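The structure that follows is given in the form of C-alpha cells.
Removed: one protein chain of the complex. Kept in place: all other protein chains.
Up next is chain A:
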Amino acid sequence: MKQMLFSVVAGLALSLGTSAAHAGSDAVVVEDAWARASIGTSRPGAAYMEIRNRGEEAVTLTGLATDLAEMPEIHRTSTDDQGVSSMAPAGDIAIAPEATVTLEPGGLHVMLMRLQRPMMEGESFSLTLVFSDGGEMKVEVPIRSISARGPED
C-alpha cells in the first residue's frame, strides 16, 4: 500500500507555493491527495495525502482552510490494544527536513467538519495548508467514492 503510494507520483497534487520569503514551507510538496465522497452534509468528510518536506529546514503545519468546510482540522485516529478506535485533533504537525507525513485511513486525516456542500464523487475541492512560517499551499483534492481505500484503488 505504502509502496504503491510512493511509486505513484501523482499528477493530482498541485503545489502552488507562495512567495520566496517562505523558504521553509516552499519546499513542501503534497502528493496523492484524495477525499471520500460524503452522504449529504451532516456528516464530517475525510481527506488524505502525503506531505513531503524536501527542504533543509523543519516546517510545521498549523492550520487548514477551505470553502468546503467551516472547520477543517487534522485529526488522528488511534486504535488501542483492545481494538478500540478513537479520534482526536492532532494539533500542529511538524515535518522534519526530508521527511514525509502521511495522512491515510486509520491514522492522520483531514477532518472536514460542517460541510458547506456535499462532497460528490468525481469532483474536487481546494484545500489550503497553512504553515508556521506564514507560507500557504493550495492543494486540489479529488473526491473519490465513499468506499475508496486509497488515492487510486
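Operating definition for what follows: a residue touches a chain if its C-beta (ideal position, glycine included) is under 8 Å from a C-beta of that chain, and two chains touch if they have at least 3 such contacts; residues count from 1.
Going forward, contacts and distances are computed from a predicted model.
Name of the non-displayed chain as stated in its UniProt record, restricted to "Aldolase", "Oxalate:formate antiporter", "Response regulator receiver domain-containing protein" or "Protein SCO1/2": "Protein SCO1/2".
When the whole complex is considered, the residue among A:Arg54, A:Arg117 or A:Arg149 that touches the unshown chain is A:Arg149.
The set of chain A residues touching the chain not shown comprises 36, 39, 42-46, 71, 75, 77, 79, 81-87, 105-106, 109, 111-114, 145-149.
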